[in-house]
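Have a look at the structure below, then the notes.
Note that one protein chain is taken out, while the other chains of the complex remain in position.
On to subunit A.
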Amino acid sequence: MTAQVGSKSCVTMALVSADTKISELLTELHQLIKQTQEERSRSEHNLLNIQKTHERMQTENKTSPYYRTKLRGLYTTAKADAEAECSILRHALDKIAEIKSLLEERRIAAKMAGVYSDSDPPRKTMRRGVLMTLLQQSAMTLPLWIGKPGDSPPPLCGAMPASSDYVAKPGDKVAARVKAVDGDEQWILAEVVSYSHSTNKYEVDDIDEEGKERHTLSRRRIIPLPQWKANPETDPEALFSKDQLVLALYPQTTCFYRALIHTPPHRPQDDYSVLFEDTSYADGYSPPLNVAQRYVVACKENKKK
């Protein structure tokens, strides 16, 4: 792939340096994971001690000051250990995020090079099935938001809306309301190309025909997709609730349709189960279908078309 795009040397250089950076980061990540394991086995000993102390206290059936002091010390150590492990894990998560963003940058650079080099023949579009698999993967690898105690989920985590002045970055995936050829309005899955602060308009590419269909749309026609998954076990308030009206990506397509939440996810990796509005069914809704958190956004207009 790289070689084909490489007709412009600067692009090639950028890609090569990104490659080196990524492999460095991967090495660091590997180190961090090893450290996590070391940290765990180290704290294991202390945790075992705590357990034994508790057992001994139970057999002796009294809480002597000795045990109290001992336990306090042990618990302080355990807490420090856990925090250390936690910080390593967070560090590792940061590395993963960094790698992902580098990959994303590289992808955008490659895409730009592809679009703007006219000596290359137009790239064949991806087979639809492949595109669908990619979309599913991207939903699966969307990072789970892990807050510190007391933190509330940030905007764009699960169902949390973006702040009113939020501007999506180039490369971000959004739901975009476009006019189709036949005049109908449709919410499609698109990728941000640019945002103009002077006109307050986005330029977006239809995810389906990469580089082929570009739309210029005002802010209100764009809904940014969540950038983190919300954890149903810790942040259920950041999820859409049952019967809420949403826009959800219809499985195996690149279009968003109005739907009702049937059941919210129970575990971090679970999908929403939603009922799409569909007049071809007797009750006006499709049977429940699964849609990942990544592709469920709030539905702005509540009135029916």
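Odds and ends about this structure:
The rule is simple: a contact is a pair of C-beta atoms (placed from the backbone, for glycine too) under 8 Å apart; a residue touches a chain by one contact, two chains touch by 3 or more; residues count from 1.
Operating definition for what follows: contacts and distances are computed from a predicted model.
The chain not displayed here is annotated in its UniProt record as "Histone acetyltransferase", chosen from "Geranylgeranyl transferase type-2 subunit beta", "ATP-dependent protease", "Exosome complex component RRP45" or "Histone acetyltransferase".
The omitted chain makes contact with just one of the residues A:L48, A:L103 or A:V130: A:V130. Across the entire complex, the residue among A:L26, A:L48, A:A80 or A:A180 in touch with the chain not shown is A:A180.
Checked against the full complex, the one of A:E28, A:E105, A:D208 or A:D270 touching the unshown chain is A:D208. Here one chain is not drawn; of A:P154, A:P170, A:P232 or A:P251, the residue touching it is A:P251.
Of the listed residues A:L71, A:L144, A:L245 or A:L289, the one in contact with the hidden chain in the full complex is A:L289. Subunit A residues in contact with the hidden partner, per the touch definition given at the top, are 124, 126-130, 132-134, 137, 180, 186, 188, 206, 208, 250-255, 280, 289.
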